[in-house]
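A single protein chain has been omitted; all remaining protein chains appear in their positions.
Read from first to last, the chains carry the letters A and B; within each, the first residue is number 1.
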């Protein structure tokens, strides 16, 4: 009986269960629809016109409003948790995230993870696993992919270490890899009043910093509703009975929730950065808990035209989120680390329309 | 750098930024869909059959279930906040709200506000701004309009006062202006069992008072999810970090949330008042906070047939909401003001089917 029980319940992979080159197909496929888009909107208050109104989307060249890029990311990510990070000690980082194809209501997403790196820790109790995860639509087209690395416990400390393989990751996604999810944009039809800002690609300059002003306080019900919407099953987000006895004494909020909040806040200053084309990297510097208030600011790291396109340009943006601390003075580093209230340091490429 | 930053972030208009006759077009357009209707239903528990079931809607003459009138109002209102009331000291009132055309899933709403009144306060620190806000669908048809007046801070106390203009507002929307959003209703096909009440237009008499009995306690997560669904960005609803240091020490709940709760509660007694045709005026008498329980009662102020229509009649209703106080004894005025637990005093026209 005990054996039958053990075999029915997924315990997640341990470090020694991963093999270089192996591709893991994840459960559960998910059809995204208008209901998911409404919930996403209600959870974060996002106001980007493209994702909010079919009329706006059609006017500029999309067939209809696409699913928010970050929502698609969360759904693809959520599926990987049960197979990749159920026994994780820590999520260490992600990089090379490319949004390859737009996702529309009615599309069904599935995901896979290819093991591209393994490195046992010197204490032999855990190791770092690198996976390249890919999200696909119902036609088998890749909609997004990214690399994630995570520290995973070993089942047995005596099991032998695999040969260490650490993938080379680019610091930023190449310009040639940006924009395939964005159709040709009708610059003249892009209505800056409806979109909420007169500032287009040309108005941003490298080094510019923008305080996104507003703050949003997060509630337990909100982050759990969001994280379940993504079918992300990481235990730390949901179970106060066990987390109450854990390191923080409380439920930890999914890092992706912070990204979505920061992206929604960034509307005030970046309203025309309508599409996230790539995430170069992200660090969750400190945990967020219910009751905390999230603020954000951004720095324009780089601006670049896109090869072969004159409709949109790429802004490389660093968005920093804090908790319980307004961002008027752009808090960031302190000594070798971060100021205590910084929770997210995100580096991404966003597309904005060029002037007609 | 500082200048670039300031120019990218919307600071909202101050009193001296408004000009009589000016029309402000608001961001962000919003396509409403079945997901929004589901969320609205889940947030308030509304049970009016027309908005709940396509079959019921079709049977009585609608093409399908329309979007709840108050949801459409919130979405149109939400867009005006960033331009009109971001620097408001107080929302003073609204009037002459007409629901002109039904909104259906798939419709995209935009809104504008025309400045129709300006009056500086004697302290020269702020002034009252009157706007007529209009909501449009994707065909450019007006779906609803209303007048709102709000006290807005001045940026510079020394800037000169404009000539005072105060618009004349009607006490109640005229009968001739009611019902354009309501198709011809098949009275015989209107199923009083499914709708939840045998009482039709003829059964209500002026002076009649109805206790709506039930109470609903409000949570922080609920009002913030709702208010974000409407893309309403008023800071006081979301930011505990700043509100904790403010007048109330806590987040203030969007007044429209109270209207929606009171309307949902009013089902018990007004189940066949299926359409709000106009809001004559509304006062948010006291603030509502998370943890409070909302109750409501209504008085029928007036009943009237509609010119040229024999399918529906108009009930002029005063719905009063309270917090933490049942409405068995119809609490309302006390001296020159309101009883301490009264939070909303709303005067509106609702349509109800006539007897076959």
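We adopt the following convention: contacts are C-beta pairs under 8 Å (C-beta built on N, C-alpha and C of every residue); 3 or more make two chains touch, one makes a residue touch a chain.
Note that this is a predicted model, so its numbers are computed, not measured.
Novice: Just one of B:7, B:142, B:159 or B:199 touches the chain that is missing; which is it?
Specialist: The one listed residue touching the chain not shown is B:199.
Novice: Who touches the missing chain here, B:208, B:302 or B:339?
Specialist: Selected residue, touching the omitted chain: B:208.
Novice: If you put the missing chain back, which residues of chain B would it touch?
Specialist: So the residues of chain B touching the missing chain come out as 33-39, 41-45, 47-49, 52-56, 65, 193-197, 199, 203, 205, 207-217, 219-222, 225, 268-271, 291, 293, 295, 324-326.
Novice: Please identify, in ascending order, the residues of chain A that touch the omitted chain?
Specialist: So the residues of chain A touching the unseen chain are 1, 4-5, 7-10, 25, 27-31, 33-36, 38-39, 82, 106, 108, 110, 138, 219-222, 224-229, 231, 233, 235, 238-242, 251.
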